[in-house]
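A single protein chain has been removed from this complex, and every other one stays in its place.
Which chain is which? They are A, B and C, in the order written, and residues in each are numbered from 1.
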Amino acid sequence: MSEPLIFERSSPGRAAHAQRPAAAQQLSAIPESLRRKAAPAMPEVSELQAVRHYTRLSKRNFSIDTHFYPLGSCTMKYNPRACNTLAMLPEFLQRHPLAPMSHSQGFLACMYDLQEILKDVTGMAGVSLTPMAGAQGEFAGVAMIRAYHRARGDSARTEILVPDAAHGTNPATATMMGYTAREIPTDAEGDVDIEALRAAVGPQTAGIMLTNPSTLGVFERRIKQIAGIVHDAGGLLYYDGANLNAILGQVRPGDMGFDVIHMNLHKTFSTPHGGGGPGAGAVGVSQRLLPFMPIPIVGKDGDHFRWLDEADLPQSIGRLSTFMGNAGVLLRAYVYARMLGRDGMRRVAEYATLNANYLQARLRAQGFDLAFPGRRASHEFIVTLKRQKQQLDLTATDIAKRLLDYGFHAPTVYFPLLVPECLLIEPTETEDKATLDLFVDALVAIWAEAKRDIAYVKGAPYTMPVRRLDDVRAARQLDIRYQPAR
Amino acid sequence: MSEPLIFERSSPGRAAHAQRPAAAQQLSAIPESLRRKAAPAMPEVSELQAVRHYTRLSKRNFSIDTHFYPLGSCTMKYNPRACNTLAMLPEFLQRHPLAPMSHSQGFLACMYDLQEILKDVTGMAGVSLTPMAGAQGEFAGVAMIRAYHRARGDSARTEILVPDAAHGTNPATATMMGYTAREIPTDAEGDVDIEALRAAVGPQTAGIMLTNPSTLGVFERRIKQIAGIVHDAGGLLYYDGANLNAILGQVRPGDMGFDVIHMNLHKTFSTPHGGGGPGAGAVGVSQRLLPFMPIPIVGKDGDHFRWLDEADLPQSIGRLSTFMGNAGVLLRAYVYARMLGRDGMRRVAEYATLNANYLQARLRAQGFDLAFPGRRASHEFIVTLKRQKQQLDLTATDIAKRLLDYGFHAPTVYFPLLVPECLLIEPTETEDKATLDLFVDALVAIWAEAKRDIAYVKGAPYTMPVRRLDDVRAARQLDIRYQPAR
Amino acid sequence: MPFIPHTETDVAQMLSTIGASSFDALFDEIPPELRCGELKHVPPRLTEMEVARLMHGRAHQDRHGLSFIGAGAYEHHIPAAVWEITTRGEYYSAYTPYQAEASQGTLQLLYEYQSMMTALTGMDVSNASMYDGASALAEAVLMAERAHADGKRRVVVPRTLHPLYRKVLFALIDAQNIEIVELPADADGRTDIAALSALDAGSFTCLVIPQPNFFGVFEDVDTLTDLARSKGAMVIAVVNPVSLAVLRPPGEWGSGTSGGGIGVDIVCGDGQPLGAPLSSGGPYFGFLTARQAFVRQMPGRIVGRTVDLDGKPGFTLTLQAREQHIRRSKATSNICTNQGLLVTAATIHMSLLGAEGLARVASASLNGTAELTAMLCEIPGVERVFASPGFHEAVIRLPQPVAPVLAALASAHGVLGGFDLSADYPELGHALLICVTETKTPADLRHYRDALATVLAAAA
Partner (left out) sequence: MPFIPHTETDVAQMLSTIGASSFDALFDEIPPELRCGELKHVPPRLTEMEVARLMHGRAHQDRHGLSFIGAGAYEHHIPAAVWEITTRGEYYSAYTPYQAEASQGTLQLLYEYQSMMTALTGMDVSNASMYDGASALAEAVLMAERAHADGKRRVVVPRTLHPLYRKVLFALIDAQNIEIVELPADADGRTDIAALSALDAGSFTCLVIPQPNFFGVFEDVDTLTDLARSKGAMVIAVVNPVSLAVLRPPGEWGSGTSGGGIGVDIVCGDGQPLGAPLSSGGPYFGFLTARQAFVRQMPGRIVGRTVDLDGKPGFTLTLQAREQHIRRSKATSNICTNQGLLVTAATIHMSLLGAEGLARVASASLNGTAELTAMLCEIPGVERVFASPGFHEAVIRLPQPVAPVLAALASAHGVLGGFDLSADYPELGHALLICVTETKTPADLRHYRDALATVLAAAA
């Protein structure tokens, strides 16, 4: 059954009365010329109507709490409920961002502890929690690279190197920071093409942005060599923390030679994805980038915590958010980190890797083609449907849509761009073996269905609130807000 | 898709580790002979498995928050979310029932205020909040009637009169209190048969249990006459508060002549039904029953609140629960009462009655037969499908099951027992007109379907997680717990 | 008009459809002289914001210190997931699952609950919950009377049973002409076996055995069970469900023959330790399990597994012929609602803890109580009253009257020191019932010891 728009449940004069201040509008203090003439076209509904509408809408979503989400590069693991409950304690919710330090010691203690934990797991010398998302963390990272070169008077560096398999945010960020993004090819085994890299570096190289393991699901084995080449050319190494879950407690970006890293706390530290955000993109830096970190950062004087700001870090790249970033998300990450503890960090990578390699082995045994069959999977791996596409016209999209009918969210499809008909599969450590086995069964079943009746598969999904949607029409006949019939 | 039992997701050695005390069992203090030999067969699952399982199960339920529930006699209205949030403030949750009065003044103030509010809306002289459900409230009420007669040395009273339309709890309670329940017939218009009542009362009459409006959905117009007859015979009047929503702020049981009343706070005061409970069955009494109220009750000495117990009410019928009843439910009822306020109470009855009479008028216009066509509906009314049963073999059950496919919970069916193929319909005040109209459309559509293809209707529901269930098999081949295959 | 969705236009249209001129016309069958005026004692409405501020203030008034009160209600850690899921609208605002097809969530959960409770208690059948522990005991006694319908109507209850349970039992069965015989406690705080032995065979319907008992002491359940059986009586166990993760379940009490004992007939207790917050005493839930033979005597709802028209498994309420809405005056009980929401929480709670988790909670509570008892008894004049280890609870004796000591602990040290036994058990002197659960740290125990030492020294 479809659910009408909230606007279609609206009637003039209806209201959730308990939610309004009792006193009617009294606007005489506002100059007449500035007053609104007609009320905005907002819905007018009762409290039950709103509760029922948004509860019903929620049931039209997949989510971790209801479905397996093997979304490569997204680390859709269980979001512990305690993280939410404890971050939403009334006192935390009520704390104003500009509250005096005397009323902030509890919150700041959490943030300071989190900084220390993140320093240790990444092997970096300093951490700033302020970036509000992975992409802002990347921005901060590249901004620090830029600030570093500038501080040294090195104005020739205009290029950022980016492997062709990188996340789209990497080149987009380089552009935002005024750099040219230059792509480096990947070799047949999924590693960076070292010769191409050697050829690309030079005095124009500001740095390289890498994620390791890469988005191809494999660990970049020559990372120390790459670090040497880039550093020798005067460039810095940026670590895209999207795949940090794969190596938590196993190997640290700082030890690999990286100068700066962003972490997606909504991935590795399991804060909720929330249907698209908020994220949190803390950055860590090596010693030489410490002066440039974005502010504010939490410092500690004896037993007292306080904000470090422009006065403490005059070379900082500055402020990236009005206050201090997504504080409530950081509290959730902190609770999660404390519940994992020292050994739990290591186990995250172990079991995420176990699940990925197990799924990879099982799918290979069922006849699916791996993009990098000679490689160990990291926390994720790639299946290519190139053969199925050729033989049956079975595409990655078809598999993705049909999987929904089997009760599984689709893997990431068509990313990385360089593998044809690609399924990037990341099971995460919180899924059990039985679920992985059922997922294999579903893929096998869909392939068999495609052999029998490809049209049926291409008509999927059949059990969702809607069938396959017309994206072309959505873009051509743009309908992006409700307009009441007049 | 079906959801396995949680036991079927279990594996030996699996656990939600964050939830266990870290220290392993150390049981040497327990004598060997008393120790358990084998662990109980409980599920062993991870936190995600439990969260996902119970989240998915929840999606297999109808509820107010998702569906219209026109369940006669159940008052399924919107349960304001604030009632839950505020009753679950950490300090309220952590308060031990035996905490000292110095640590209880906030809670007791709420309970005292609630007692005062309930006294006013019922017109009674005293209120005790302790009964844990409507049935326990009934128990308390009849126990007070018994205690009253006993205190007067009147041991001849062995009968409780109950109209034939009464809730099953009424005669069951009378039995529990050692009384014989004697049924009084209803006349053709739905009122108590006065002559039959006159014939039934006598020195053996302990009292009469009535709800007004009755379960037939009509107001008992001769209530003062009934009160006179019973009182003259030395009996007391018990008011079953199940239908209090119909008269809130309009007419008070105390003013009608009742001596004792129970209130279903989970109906009239909108605390959650919770899939079957908890309820809360506060009782109110007239002056002469004050000494017999169940304890504890909250008293006020100056600005200080305290429990009144056996010492204060030596004639009390005693304690009905270990501590003081469903305190958290009472807090929810209190929050609700404060948000309604004085005028809100009155409006509850007005709009509940408006909705019921509107639905009744619309259904009558569509050709449905009313059980009491000459009467005003109260907050509920009865449609009888006697004609449809005869003509089409369309039963109340068929309508109930098919309505589920239309996105509506069924009305109460086959109650009251004396109306054939009966639908007892109670829309409550929190539903909007558009929803009521859609409900009428659904009933009309189902009737039309039945005319076209009765077998199809009898096969309903089709869109639920299961189709019509075999209740006979459930009772004959009793399977009421999971037993692992050995 | 909080929570009312009608616009003025709606009202006008609806009244017109009804053919009524006004709201007042809708009440025209009510004798006008009965209509009430304004409700003078109901205050004007508050907005949600205003009532939230009121309630936050009142909650803060009751902010508790470090509590060592048990006496039937226990502070345990409840996983955050439990109530975040339990309060989902689909559980919170659902009705009793009479329409089974639209209630499979609640019904399957209840079936799982019944399975867990039978596993924990070692019995065959469970209902879907009662109101609370004390009222469940009353229902168990009535059930035994029905099952054992030979007209004796006499129940034997030990003095070691929670005094409030005894009061509730009395209130709830008083009208049914059942005599309650109280068994005294011996010097070890256990039920006096000799007193039970002295009762005539065939002279009583059932014996109630609390394990652990109100003092936290372990009863000699095997001997008691055997004795009761030998006298032709049924046995009802009253148990703390958490303790059953480590204690032999009532289904195996008695000497029996094969491995375990023959077991009791009915088990009941309060489910509060399984995921219900203390919350001033409720809502909690009572549980009730029994041997298969008594299933048709059980009060309350029971869920069964069956199949649908397509043969697919599904769940439904079953054996409803026992219940008041069908059988009316001949029902097994007048009970109608249960404590569904609490059972929802308990089922999720038990799934998250598992048998091992519950056992660890039990172990931590057992050992913490022993540790605190030992620490407090280091204070001069403080002594333990019974020799045996206390489960969750232990009884100590103070050198001074208990009430002023508790008051001083609360006001000056933020310690809620336990439950004063002197009113219910004057024979024990200045006795105090203390409780430790897994929520207390060694530092908490030291804080209590230091506070008590200070208070006693000041008063001495």
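Annotations
Simple rule for what comes next: a residue touches a chain if its C-beta (ideal position, glycine included) is under 8 Å from a C-beta of that chain, and two chains touch if they have at least 3 such contacts.
A quick note: this is a predicted structure, and the numbers were derived from the prediction, not measured.
The missing chain, though absent from the view, touches A, B, C when the full complex is examined. Remark: the omitted chain is touched by one listed residue; of A:Ala181, A:Ile194 or A:Leu308 this is A:Ala181. Looking at A:Ala125, A:Ala196, A:Leu354 or A:Ile454, the residue that reaches the missing chain in the full complex is A:Leu354. Touching the missing chain, out of A:Pro21, A:Gly153, A:Pro314 or A:Pro373, is residue A:Pro21. Residues 47-49, 52-53, 77, 79-80, 84, 87-88, 438-439 are the ones on subunit C that touch the missing chain. Against the chain not shown here, subunit B presents residues 11-14, 16-22, 45-49, 51, 55, 80-82, 84-86, 90.
Note that only the chains that are shown with their structure count from here on.
Subunit A and subunit B have Cα centroids separated by 47 Å.
A straight line joining the Cα centres of subunit B and subunit C is 20 Å long. For subunit B, the set of residues that touch two or more other chains comprises 14, 18, 47, 51, 55, 59, 64-67, 78, 80, 82, 89-90, 339, 430-432.
Each of residues 1-6, 10, 47-48, 56, 79, 81, 85, 89-90 in subunit C touches at least two other chains.
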